[in-house]
Structure formats: structure tokens, C-alpha cells
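Apart from one protein chain that is not included, each protein chain of the complex appears where it belongs.
Now for chain A:
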């Protein structure tokens, strides 16, 4: 797995889903070639590789057909390189728990941030923030159960859920700042707040976390392509 050109990632620097895959690749010390996609002008390769969703990230591995959807990509990486930095736990029940919370994070938790970004009316914003408070309560409980007193969902070491949720910390912080909110509030969710600090300072994630200019620029694009609700 040392050959750099064997693995190629199509992505965009600001996307937390792309950061997620990069976090996993870095943890597993997998070298890869990265191609930045411009979402306003998607490449032929991207459209051909992901005709169903036309989205990043897309993983290209040697001569295999493309693999899409970040969680699926990460499970694939774990399968092809299980020995170095295993992300999913070995026990079936623990794996099911990881997949359950990963689905919750992508299908229920993160969409709230897109909703908030696109909601202009104050009443709507407050309702979404209430849902965020509920969601982080659940995630705090899940973290406490999963971490067993250690620093990460995965225990002493970063695991699957740390990667799945960790990639959102910077994005969430940006949306929080724009909306006078604090998702990882130290009083409301003390353990999750500590975790957010730990995971975002992990070298494997820090090295791919977008800077403020990248985020602001991307949010500008989103404002055009996925504008606020009328």
C-alpha cells in the first residue's frame, strides 16, 4: 500500500465529508493522490465516477470502479488495510453500534446545520437550535458509553465514530459563529466539548481541516447553489 498513485481521492477542501476520508487515510498512513474538484464546474472524471450523486468524495483504487459515499469509503479502507489503525471495532455488536450512530450523525445531526444555514426566520432558527441541543444530548450519552472514560469514541485511540463526527467540528464551529450558538458547549455537553477539542487537534485531522478563507469561500458558493429558504 506504499504506491502513492494506487489511491486517488476526488474532493473539495472545504467538504467535511472529504476531510473525513482524508482523516481516515492519514490515520492508516495510506498515501494518496488528491484532486481538488470545483463544484461549480465538475470534472468529467467526477461525473463519470459518481453518476448517481455527482458528489465528492470519490475514491479511486488502482483499476477498480470508483467508490462513493464517505462512510462506505472508510469501511472499504478498513477492509483493505485492517492491520494498520483499525477504525471499526471487531465485535459485531460494537460494529452495529458504530454504524447506528454514524447513520444518525449523517442523516439526523449534520443536516440540522444545513437547515440552520438556510433558515433566515428567527423562529425557525430557534426551533433548529432546540433540535441541536437534543441531538448533542444524545451524542454526549453515546460518547460516554462508547469511550468508557477515555478520550475518544474509540477509547484510547481514534475510532470510526471519532472520524465520522470529528470531521464536522470545524464546519459546525463556523455555522455556530454565524448563528450565535455553541454546539459543543462545556456546560451542556462537557464530555463532548472535551472530545471536540481533542479530535480537532489530532494531527491526522488538523492537517486537512480547511482554513477560514476556504470555508468562507465555500459558504459563498453554497449561498448561490443552495440558497436560503424564501
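Definition applied: a residue touches a chain if its C-beta (ideal position, glycine included) is under 8 Å from a C-beta of that chain, and two chains touch if they have at least 3 such contacts; residues count from 1.
Heads up, the rule we're going with is that contacts and distances are computed from a predicted model.
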item	value
Chain excluded from display, named as in UniProt, from "PAT complex subunit CCDC47", "Probable glutathione S-transferase", "Septin-type G domain-containing protein" or "28S ribosomal protein S35, mitochondrial"	"Probable glutathione S-transferase"
Options A:9, A:30, A:46 or A:68, residue touching the unrepresented chain	A:68
Absent chain, residues of chain A that touch it	52, 61, 64-65, 67-69, 72-73, 75-76, 79-80, 92-93, 95-96, 99-100, 103-104, 107, 138
